[in-house]
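Just one protein chain is left out here, and the rest sit where they should.
Per-chain residue numbering starts at 1, and chain names A and B are given in the order in which the chains are listed.
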Amino acid sequence: MSGKKLQHLFVHLILLSGVIFVVFPFAWMVLTSFKTPGEAMLIPPTILPENFITDAYSEILTALPFAQIYMNTFVSAIIITVIQVALCSMAAYGFARIDFPFKNGIFVLLLSVLMVPGQIFLIPQYLIIMNLGLLDSMMGLVLPNLFSAFGTFLLRQFFMSLPKELEEAAILDGCNRYQIFYRIMLPLVKPGIVSLVIFTAKFAWNNFLWPLLVNTSPDKMILGPALSSLQGQYTTQYPMQMAGAVMAVIPLIVLFFIFQKQFIEGVAQSGIKG
Amino acid sequence: MKKNLKKLVALGLVAIMGAMMLAGCGNKGGDDGKTKDGKTKIVFGYWDKNQKVAMEKMVEAYEASQDKVTVELQLTPYGEYWKKLETSATGGNAPDVFWLNVLHMDSYLEGGILVDITDAVKASDINDAFSEVLVNNYVRDGKNYAVPKDFDTNALWYNKELFDQAGVAYPTDDMSYDDFVALCAELKEKLPEGIYPFACPVDFQTWYYQTVYANGGWILNEDATETGYTDPKTMEGIQCWIDLIYAGYSPSAAALTETSADAMFEGKQIAMNFAGSYMVPQYVQNDVITDIIDCVEIPTFNGVETNCINGLGFAVYSKSKNIEAATDFAIWMGSAEAQKIQGETGVVISARNDAQEYFAATQEKFNLAAYTNHADKAYPLPVCSDVAPIYDLEAKTLQKAYNGEAPLKDVCEELKAEADALLNK
Partner (left out) sequence: MADKKAVVANVPKKKATSREKKDWIAGYIFIAPVTIGLIIFYIWPFIQNIWFSFNDVNTFNVATWCGIDNYKRLTGDTEVFNAFKNTLKYVIITTPVGLFFSILLAALMNAKIKGKSIYRTLYFLPSVTMSAAVAMVWKWMYNDQMGIINSLLRALGGEGHNWMTDPKTALYCIMVIGIWGGVGYNMIILLAGIQGISTSYYEAASIDGAGPFAQFFKITIPMLTPTIFFVLITGLIGAFQVFDTVYMMIGAANPAFEKTQTVVMMFYRAAFSYGEKGYAAAISLFIFAVIMIVTVIQLIGQKKWVNYD
């Protein structure tokens, strides 16, 4: 038992030493948001603000309609996450578990999407959305983001690591593919789905360039473009920028904190495997 | 578990339906440029949030001046402004009127997205009320493509606290380059260890172009086929800043790529700095230094006033559905009324001659007239459609001379060869 305690102590020590490394930039961002513009530029910098000033936050709240922006961001993130994860898990199951002609070819074709700089897609996507008459709409904002090669690949790996026997037994029981997918396989890749949800939600939440291009009305703005509009061409007000970033990131951290507990449940429920 | 999944699917369906509904509410098809009450609507694109108030006030005044046209403002930060403009122009729906700078002037003209507004300019008082340099920034082959909006020039800023501490007299408006070097020498002796008198980063517009031009040097010839880096006069105008680094009056150029000259100045690590007029809002907001700094004119070089001038313009989009209304708005933005409103916000120097004074008047604690006193003698930036890669090449190559890797003469020869090849490819 004491051996185990020693082992835990060791793990804690490693993790704690890393914590400084990962938390520091984040803490810096939070602390800077409470400084005055002048203090943020001091050399050498102060670590703690001389006085905790909340001016940056109140300035942002007056400059931007934050309730509206949060709402828009939230709606777009929910739509993108739910649909993308649903479509990816279907496709991933298909690629991982079913044999059909040209499967590997199609899969590599889809993967190729990840292998070029994402910027090349922007202009053609803009033209498609424009021709569909969807500029400046929620549909235009979310549409290209509903399909993900990354997510399909991720979940495919999770489906592939499940034992074949489960499926085969179900087929003998007379289940069809759709029932197998929905009732048996999907619950087993829950940890994978949770990690994709976290990734997609984070991506959709921070989405920047695409919404900036397609949504021009201020009332349809989401967080990324809204925060970038606080930046001048030559001037940077660090406290305001950092305050904006803090406000943007807090919902994500809360979401993560809630979702990571799902991992633990995941263990308890996946006892079926093996 | 199953329950959760069902919920998930239900949520998904609700979300899809929601998306469809929202899409239905969205703006279908092209905008015909009309509002509900039959007015013509034009979109006006700009990039600087510091000028948000100024632009809003100007638009408000324009809308009050007539009853046919309303203007919708569209702010896109500079980093993405051109990307967005180019993308939307590809689709044929860029803003009807937009801010344009000289760097993009030539490629945008070649791209055919600018409207020739010569006639409208002639019908207005623009040619009389603006300095020729600023109007000509946007003239190609005798045709006007934008209404001058504002301009920026440079000034020498100093930290009074550091000067007092060292017991050195403040710089003045009438200094020459030699006076300035002497001042640096005196400061170097009396400032505490680690604090520098000045900073010389590898920066064209705010540093060496000013002395290059004042010295009679040149960067780009008239028809943009050759560069003048190896002209001895050009090299002198660059060398004079490198000398300051090696005299120990400035941190190394490498150090200045880690911490910019401006960050050093705001962090009280250098006593003097050059800064464009666009930095004034930043200095006003910086509570630590705003009360201990002031500015004077850039020192003269060989008895010649030295300054670079650059400015923006209002351009009209060639595929606008309301070119007439858009042109009318752009011309109005150059009117005495509009330029006065802009100047009074104190954020930029209005381009119009009779509105330049407002900039200096808004911040009385600074000697902002340093920016406008000799604006008529300031040099415009060299531009052509290939100028962006040349500016990068210049910084990348000249850096070697600044950091002592090679003498300036060798570096300039290398730079000229590469830049000329780029121009003639």
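Simple rule for what comes next: a residue touches a chain if its C-beta (ideal position, glycine included) is under 8 Å from a C-beta of that chain, and two chains touch if they have at least 3 such contacts.
It should be emphasised that the depicted structure is a prediction, and the values quoted were computed from it without experimental measurement.
Enquirer: Could you list, sorted by label, every displayed chain in contact with the chain left out?
Expert: Across all of the complex, the chain we cannot see touches A, B.
Enquirer: Can you work out which residue in A:63, A:146 or A:184 touches the chain that's missing from view?
Expert: Checking the options A:63, A:146 or A:184, the one contacting the hidden chain is A:146.
Enquirer: Applying the definition given at the start, please give the residues of subunit B touching the unseen chain.
Expert: 82-83, 86, 89-90, 107-108, 110-113, 194, 201-203, 253-259, 385-386, 388-389, 392, 395-396, 398-400, 402-403, 405
Enquirer: Which positions on subunit A touch the chain that was left off?
Expert: Against the left-out chain, subunit A lists 7-8, 11-12, 14-15, 18-19, 21-26, 28-29, 32, 43-45, 87-88, 90-91, 93-95, 98-101, 103, 106, 108-117, 119-121, 123-125, 128, 143-144, 146-150, 152-154, 157-158, 160-165, 168-169, 171-172, 176-178, 181, 188-189, 191-192, 194-195, 198-199, 202, 206, 238, 241-242, 245, 248-249, 252-253, 256-257, 260-261, 263, 266-267, 270-274.
Rule of thumb we're sticking to: only the chains that are shown with their structure count from here on.
Enquirer: What whole-Å value do you get for the distance between subunit A and subunit B if each is reduced to the mean of its CA atoms?
Expert: Here the centre of subunit B sits 36 Å away from the centre of subunit A.
Enquirer: Which residues, counting only subunit A, touch subunit B once they are in their complex?
Expert: Within the complex, subunit A touches subunit B at residues 36-39, 41-43, 75, 78-79, 82-83, 86, 122-123, 126-127, 130, 133-140, 142, 182-183, 186-187, 190, 209, 212-213, 216-217, 228-237, 269.
Enquirer: Spell out the residues on subunit B that touch subunit A in their complex, using ranges where they run on.
Expert: Where subunit B meets subunit A, its residues are 1-2, 5, 8-9, 11-12, 15-16, 18-20, 22-23, 25-29, 43, 47-50, 74-80, 83-84, 87-88, 90-91, 93, 259, 263-264, 266-269, 276, 278-279, 281-282, 285-290.
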